[in-house]
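The structure that follows is given in the form of structure tokens.
This part shows chain A:
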Amino acid sequence: MEEVVLRAKNMFKDFGATKAVVDVTIEVRKGCVLGLVGENGSGKSTLSSMIAGVYPPTKGEMTYLGKEYKPKSVLDARKSGIQYLTQEQGTIDGMTVAENIFLGEEAQFSKFGNVNMRKLNQHAREILNNNGLDYVDPSKPIEYYSFEDRKMIETARSLSQQPNILIIDETTTALSQKGRDRIYEIIAEQKEKGTAVVIISHALDEIEMLCDEVMVLRDGAYIDTIRGDEINPQIMRQKMIGRELGGLYYRGDVESTYEEEVVLSVENLSVGGLFSGISFDLHKGEILGIGGLSECGMHELLKTVFGAIKPTSGTVRIIEGGIHLTSTAVSVKNKVAYIPKDRDKESLFQATSIKDNIVAVSLDNLKTGMFILPKAEKKMANEEAARMEVKMQNVEQLASDLSGGNKQKVVLAKWLANNTKIFIMDCPTRGIDVGVKAKIYKLMDDLKHQGISILMVSEEMIELIGMADRIITIKGGKQTREFIRSANLTEADIIEAIV
Partner candidate 1 sequence: MKKLISMFLIVAMLCTFAACGSSADAGGTSPSSSNPAGDTTTDSGTDKYKIGMIWYGNTDAMGGTFYAWANRAAEVLDVELVWALGSYTTADELADCENLINAGCDAIYFIPMDTAANLQLGNACQEAGVFWAISNRDIIDKEIYEAVYANPYFVTHIYDNSYDVCKDMVKVLADEGYTKVCMISGDPTDAMMVDRNAGFTDGCKEYGIEILGTFQSSTDSAVIVDGVSNFLTLYPEMEAILAVSGTAGVGEAIISTLEGSGKEQGSIKVAAFDTFSGNEKAFEDGWLVASCGGYTSECLVSFLSLINRVKGNEVSDSVTTLTLAPLLITSAEEMEIFSQYVDNPEVFLYSDEVIKSLVGPDVTANDYQAILDDWSIEFVKKAVGIE
Partner candidate 2 sequence: MRKQFRKIVPLAGLVILIAVFSLTTDGKFTSANNIRSIIMQSAIVLVAAVGTVFVMAHNNLDFSLGGACAFSSVAAYLISGGNMYLFFILCIVFGVLCGLLTSLIHIKGRVPAFMAGMCIMFAGRGIAQTAVASRSMLLVSATKLNNLWVFIAIIAVVFTIGFILFNYTKIGKYQKLIGTNPKAAELSGISISKYKMLAFIISGVTVGIAAWLTIIRSGSVSANTGLNLEIDVLLALSLGGIPMSGGSATKMRSVFIGTLIYFILNNGLTLWGLNANYVDIVKAAFFLFTVTISIDRSQKTLIE
């Protein structure tokens, strides 16, 4: 067994009445990659936050490198050699790349309070080059760079002062495949160097690939540690939820089943610079999956099909009635739904009640005469929220208060309330924990059997293979191949078609 770098013993953390972490002990070893998994609310992020110095534990002690460890802040922890990468933006607007890299440590470059910018940029340049970021200019304002680049810069910053512990908290969720691969590389490199790595992720296949050891938490408490061959998604899921997943996670059947009737037809659809010449038919009761790399254009494709982006050429047609989907209003009127990838920014009305979110597209159906009565709204909202089993206090609660999984349930409830016939979904289970994921898959299966059609984009190959009747792959904006649902379909097959 490798040497223990940090031990956190009997950790407790309370937030008011909420007990986020209850008596958890964790050991982080040199050169070892430890995975922390659990549903939302399991305490995994809270635990790592405490180690990273975000806030102190309510109770518990930590020993680091043999000495007592009580970090006062993230900066403090960083100085001791514990680096923390999260999902959100970790760099600060209004400063240059170099300033961000040396945030809090400018003292080493300043004389009498004046920072020597040339030196700062020079050192930043070195760090960037060492991390494969030669194309980044340290003197440019950080806003100049994309989210992903900024995340890479942040990562470079964490690695610049060879850390003893590197904590990666759900960082990969928001990155493209390229970004994720880079992170995997970094983890491998650091492991080699002897750094202890802690990784938190919902992507169980990622965990399986990277970790030597996986600790499972549930509801703030420690459940089990699994090692070696035992590390696989099914076992992890089981322990995370604490019960057998009724056998099924994705669809039970292995055959492609859908009706002959075409409900939606896309012909030669192109949007300049994003994708071109896409054609396909969506059948009744079909789940049609679309797979590709993040920037292949498939996300914009869905928006265009829905009518939110104007195509430069091509048509999108609903067969029944021969209606062209030229605007989102037309689509909604014809019972087409769209579930965006960016839940918080594009599908949810945050500072608004759950009720208002759910009834938003169904207002025409709720009218009594000319007006929409609050009673009718409440009734519909309660019914749909119950159907989706949304965990909330009541429908008047603000949507922003909900967890990611519940937010997605509200979004689905919204479209179900409108008697949607065609669903267009973009990464419907992104950033959602296993329990809710399973529910969504079941819902999709149910809808399919009711004759409702689903057009789905996903960046998780497994999800596509597990749920779709057919899979269309997109590469560089162009359609490449079509796969039929089968038990023999593997990720490798699909990946070949998209890279």
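The set was built so that all candidates are chains of the complex that A comes from, given by their letters.
The definition used in the following text is that a contact is a pair of C-beta atoms (placed from the backbone, for glycine too) under 8 Å apart; a residue touches a chain by one contact, two chains touch by 3 or more; residues count from 1.
Given the structure is predicted, the values throughout are model-derived calculations rather than measurements.
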item: Direct contact with chain A in this complex, candidates 1 or 2; value: 2
item: Residue ranges of chain A in contact with candidate 2 within the complex; value: 87-88, 306, 308, 327-329, 331-333, 338, 340, 344-353, 356, 360-361, 363-364, 370-374, 400, 414
